[in-house]
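As you look at this complex, bear in mind that one protein chain is not there, while each of the others sits in place.
The block that comes next holds chain A.
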């Protein structure tokens, strides 16, 4: 099978990625790789380039230089097949971005029907299944505005899952939620990790990153400043990371 041939290849790899917004250099030679089944957490201050790095993986930002390979797609090339790439990559945003004019079921079934040409009945079955996965079965026919923030975010995760991505990207998915609702979303992500989903997440939840991530990438001024297993959060070596974890709360 194709998967076996690539099993040693990382699912996501960035090499010396450069990106500027005008005169501002946001990514300055960023490199990291994510293996199959691995959970990578990108942490860092606001403006360190962590969200930009994540968005480059799904080509929501075009890079100026360097190489990005995601599930065999050369994302840095202008001729990359975006629709094929985005079938392999699921992305969940800070602001949920559910479609307000559609029910949760329709939100979830939309892409499988439109992109994968799945039959409506089958897509509804799938919607039920992924909603059960995030514990929201009873909200199948609700509209997004009728859900709490945490429920909306779980529905957004379910919507991504329905496309059966090979890797999922989470862009500060709990930043808009209060602590109580954050917990229910993190629990869903934890379950995904336990099921072996490959994930890259930008997060401010240090405790969560420590407990779930196989590897941490600490970004500082557009560079990967320190990287290693989750233990670097408890025993950081660079002064910047020491200061960063010192300001965050590491209770967990």
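Operating definition for what follows: a residue touches a chain if its C-beta (ideal position, glycine included) is under 8 Å from a C-beta of that chain, and two chains touch if they have at least 3 such contacts; residues count from 1.
In this text, contacts and distances are computed from a predicted model.
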Query = Can you pick, from "NADH-quinone oxidoreductase subunit K", "Sulfurtransferase", "VWFA domain-containing protein" or "Amino acid ABC transporter permease", the UniProt name of the chain not shown?
reply = "Amino acid ABC transporter permease"
Remark   = Of the candidates A:110, A:140 or A:230, the residue in contact with the absent chain is A:110
Remark   = Of A:39, A:56, A:69 or A:91, the residue that touches the missing chain is A:91
Request  = With the missing chain put back, which residues of chain A would touch it? List them for me.
outcome  = 58, 60, 82-84, 86-87, 89-91, 93, 95-101, 110-111, 114-115, 143-145, 149, 156, 159-160, 163, 176
